[in-house]
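Only one protein chain is missing; all other protein chains are in place.
Here the chain labels run A and B in written order, and each chain numbers its own residues starting at 1.
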Amino acid sequence: MLRQVAVIGCGMTKFGRHDGKTLLEIMVEASLRAIDDAKIGERDVDAVYVSTMLSGELSNQTALGSALVDQLGLMPAAAHRLENGPASGGSAVKNACMAVASGFCDLVLVTGGEKMRHISGDRITDLISTMVHPTAEYVHGVTLPALAAMFTRLYMHRYGLKREHLAKVAIKNHANALKNPYAHIHQPITIEGILYAKEAEVNNPLVADPLRLFDCCPVTDGAASVVLCAAEIAKEFCDTPVIVAGLGQATDTLAVHEREDPTLLKAVQVASQKAFKMAKLTPADMDLAELHDAFTILEIAESEDSGFFAKGTGHKALEEDVTSLGGKLPINPSGGLKARGHPVGATGVAQIVELTWQLRGEAGGRQVQGAEKAYCCNFGGFGNNVISFVLTRRN
Amino acid sequence: MSEDQESILRVDWDIPRKIYPPKVVTLASGEKLVIREIERGEVPPILEAIRPLLTVEKDYYDIVSARVYAELLGWYRYRVKNEYCLIGVVNGELAGLVNNRLVNEKVCMSLHTLALKRGGRIGAHLFAAKQEHAIENYSVDEVWVTAESPIGFRRWMVEWSLQPRPDLQHELGGVTVYVLTKENYYKLKPQKVFGERPVPEELYKESLNPKIIIPDIIRQQE
Partner (left out) sequence: MQKMTGFKCEKCGKMFYPKHARCPRCGSLELKEIDLGNECTLMTYTKLFAVPEGVEQIPLLLGIVEFKNGVRALGQIVAEEVEIGATLQPVWGPLRKVHGKTVSGFKFEPVKRKLS
């Protein structure tokens, strides 16, 4: 990058339900927390990037960049709304980084948010599905859980993955979320209750065979926000800036069936390789990772295609607790999408917030001790648009 | 009111009453849900548990809780006949309740399902239990079901593949009845109705005077 970019402030709303508040209101709440955290005082913000996927359809509001700037009194800052499916948040952060790196802006605000719990399940499922291929997937009744389920079946068939492995991702991430006050789901789950007991059939019903309720992220309201600036001026605002050491983005075919090997997440591979290359670091250097576990299988697959484990061995690392809090590479200490929740447009920003808290040592009960380098991956569509980041602590 | 009517109502059951044998269900969390039937005398504290929900508009909690309140109060004060109520208790706390009313020896009217703890599929276990009671213990031929919210509709109508019966009206709301037949019940039972009997004594004792909690839906709104 031309100029280094630093994260100097972050904030989130609680993820969960925000009945009675508008999308704009929760975005304002997260933004104010980030601005406050960044201690930018009266300094002018040069640009604002807002990410949301379905604000028009669900909240009857578009052009949220303009609305947020107006609420926060940041005029005449440039303002944008970015929509890139579930990768909207990562896209917004990436574009904000480019604005700062290029020298075009010094100080920018990125806020992602979604309000999606106020409508019925079949309707939100349909709206989310509008991101898949319109004629080759959508018209057939395909949903994101359905694509994930077909992917899972192939994975199990090919790599000997068991239902226990999927369950273990959920149990781990639910346990992590109990230590995250911002998480949507604060519910401990056990292998007995979601898999082995006869009652598991009711406790953990099928969503898209073989995926069950606890293999899926919930539908969540929430917003997350970060303030970025040129690293050279970061010390003016805080003692512990976090540096965006690397980022990468890549795309893949829109229709999942067109991929030569449908179990391979090529866009994850390319995006992560680019991010590590820019950071001049390797997967082995990372102290923790936040992966886009919209479905339990994705945490395993992304842990492989991001370069942490060889293809087909992610579940082994999981078995050995490598990815648990306290393991060698904790994955999703925040609870991930599985349990922190997945307000679609907020997720990519929330990942940066979690990495920043971890690298500053402010992650409370879920703190990865001594974390200095961290990775995240925001996964759009079903793997057709992926953005990865490597963040480091500057001492 | 004529003597006659009063004497009909005063007999709170005119069908031989059967008591639901309590059972214990393992939840996703590994916690145990004890499901047992309550007696008329236990109604007042249950009403206290419901009262905070009367003003919660979200997901029709207000309508559902107002109706359950009236139905239970009606049973308590001899204004409703042949009504039974099962409660679910987790860790000694009241987690949810369901009620039904027998129309006659052949037909049961499904009334309400109210989960005070959300997200644990407690409602699904309780709903199954009240239909289990109607069909297995009272041996009715059918249970008439309706739903007051889209969530309820999806949960019960779809998950239990209930059949619409446009010629019948439900007691609630005057809408079409959806029927759970004995045959359908037994077909779905292996995937829907779970629980162990007898309930270990310690757990059963815990369920006798359950603690009244602030319902999740209210905590979430604060």
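Simple rule for what comes next: a contact is a pair of C-beta atoms (placed from the backbone, for glycine too) under 8 Å apart; a residue touches a chain by one contact, two chains touch by 3 or more.
Because the structure is a prediction, the values reported are computed rather than measured.
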item: Neighbouring displayed chains - absent chain, whole complex; value: A
item: Of A:98, A:154 or A:281, the one touching the omitted chain in the full complex; value: A:154
item: Residue touching the undisplayed chain, where the options are A:142, A:169 or A:329; value: A:142
item: Contact residue for the chain not shown (choose from A:4, A:22, A:61 or A:129); value: A:129
item: Residue numbers in subunit A that touch the chain omitted from display; value: 120-123, 125-126, 129, 133, 135-143, 145-146, 149-151, 153-154, 157, 205-211, 253, 255-258, 262
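We take it that only the chains that are shown with their structure count from here on.
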item: Averaged-CA centre spacing for the pair subunit B and subunit A, given as whole angstrom; value: 40
item: Touching residues (chain side subunit B, partner subunit A) in the complex; value: 25-31, 58, 119-121, 124-125, 128, 150-151, 154, 159, 191-192, 194-195, 220-221
item: Subunit A residues within the subunit B interface of the complex; value: 16-17, 19-20, 120-122, 185, 187-190, 192-194, 197-205, 214
